[in-house]
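To start, the structure under review is shown below, and the notes come after it.
Note that one protein chain is taken out, while the other chains of the complex remain in position.
What follows is chain A.
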Amino acid sequence: MAQVEETLKRIEASKGVIGTILVNAEGIPIRTTLDNSTTVQYAELLCQLSMLARTTVRDIDPQNDLTFLRIRSKKHEIMVALENNYLLIVIQNPCE
């Protein structure tokens, strides 16, 4: 468990990171650095979006699969790294 914590701490320490959320296969956040209501909101919405993105990629080419999803908005950038069972969501404020 300590290793998981350390890894997350390293990611959190990168420049501009506002928060990280680790979501399991059922869409329930298991680790988070943000407050509860925001975490639940992000986890729900991004799970749905990642599934949609994944089916899009696989429909275009069944041999292909989604590895990384980035959403850039006016205020910050959301990065989602995904695998079969887990989702790692990182929200960064890229400095201008």
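Keep in mind that, in the parts below, a residue touches a chain if its C-beta (ideal position, glycine included) is under 8 Å from a C-beta of that chain, and two chains touch if they have at least 3 such contacts; residues count from 1.
We take it that contacts and distances are computed from a predicted model.
Comparing "COMM domain-containing protein 5", "Dynein 2 intermediate chain 2", "Centromere protein I" or "COP9 signalosome complex subunit 6" against the UniProt entry of the hidden chain yields the protein name "Dynein 2 intermediate chain 2".
On the side of chain A, the interface with the absent chain consists of residues 1, 3-4, 7-8, 10-11, 14-17, 22, 24, 28-32, 36-37, 39-40, 67-68, 70, 72, 74-75, 77, 79, 81, 83-86, 88, 90, 92, 94-96, using the contact rule stated above.
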